[in-house]
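As you look at this complex, bear in mind that one protein chain is not there, while each of the others sits in place.
Here is chain A:
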Amino acid sequence: MEYDHEGPPLPSARGPLSAAVRDYLLSGGLLPPEEAVAAAPAYGDDLQLALYQCYELHYRGFAGVSPDREWDPDLLRLRAALEHRFLTALRADTDVHDSVADAVGDLLVEPVDGKGVTHFLRNEGELWHLREYAAQRSLYHLKEADPHAWVLPRLSGRAKAAMAAVEFDEYGGGRPDRVHARLFADLMGDLGLDTTYGRHLDAASAECLATVNLMSLFGLHRALRGALVGHFAAVEITSSPGSRRLAEAMRRTGAGPAAEHFYDEHVEADAVHEQVVRHEVIGGLLEQEPHLEPDVVFGIDATGHVEDRLAARLLGDWRAGRSSLRTPLPS
């Protein structure tokens, strides 16, 4: 069997499910039965890491693991059970709006006295908070826009053209030095973080893993294309003001020019992307497939749900003066 020599190392296990997936990827053997999945907490470290490992095979894989495992039927069967558990919890726990207009309308209102993570970082964030934030967000930003590229073959016409245009912008408009994932690696460099893909997986909380697993779940399933579009819209609509606060945090702490630039670029880019996604991607999709409106709403609101859980985790730890990471960052 061929193995990937490059790629991130497999993460350390966080429980029986993630340990079984790790062992299976390295040396085969038996995967856990569906009952074991049903018994695991849906948002817990073990289930989220097991799912993350399954999904990573579709991105870059892991060093020492065969690339053929991506389409291993037994692993796909386990992944389906993990996804079912996660998606069932998301559907049960997400407060959904009545319409896309209502869901988007709420996202477009800026709180005067916000209490979110970006407000905290702007007002009182120290460099160690910013480093922890960047290390965890690197799980997504080092593959920024990748989960959303999977939706392109599932769209057509106006929605497809607009989605492709936004993705082209995310990928630097044809210039490798402007690819957003590259800009984020430059930000990490300013913060003294290791920029290697997958380096901070062990440090990331279950709440952080859930935000990335959500994108992979929506991106990999054509049946969830409406939710993927809703998710993307939620990210793009909330990004611009949040990025402005993070740019201010980077400036105030003297993090460095690349750290400022990443968020400055997102203030401007996402003010455009928001408009294109709202009017062209959502508008185009629902013009062709109006029955997907509840899925778009679910995608928007489920994104808010997992982001709220991450915010509670980060702010809870930071306000108590503790690290939000599972393993410390090298100083």
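Assume a residue touches a chain if its C-beta (ideal position, glycine included) is under 8 Å from a C-beta of that chain, and two chains touch if they have at least 3 such contacts; residues count from 1.
In this section, contacts and distances are computed from a predicted model.
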Name check vs UniProt for the chain missing from the figure, options "Glucose/mannose transport system permease protein", "ABC transporter substrate-binding protein", "CDGSH iron-sulfur domain-containing protein" or "GvpL/GvpF family gas vesicle protein", returns "CDGSH iron-sulfur domain-containing protein"
Residue of A:269, A:282, A:297 or A:325 in touch with the missing chain, whole complex considered | A:269
Could you tell which one of A:18, A:53, A:118 or A:324 touches the chain left off the display?
-> A:118
Of the residues A:4, A:34, A:70 or A:169, which one touches the chain left out of the display?
-> A:169
Which chain A residues touch the hidden chain?
-> 107-119, 137, 140-141, 144, 165, 168-170, 173, 180, 184, 211, 232, 234-236, 238-246, 262-264, 266-276, 279, 303-304, 307-308, 311
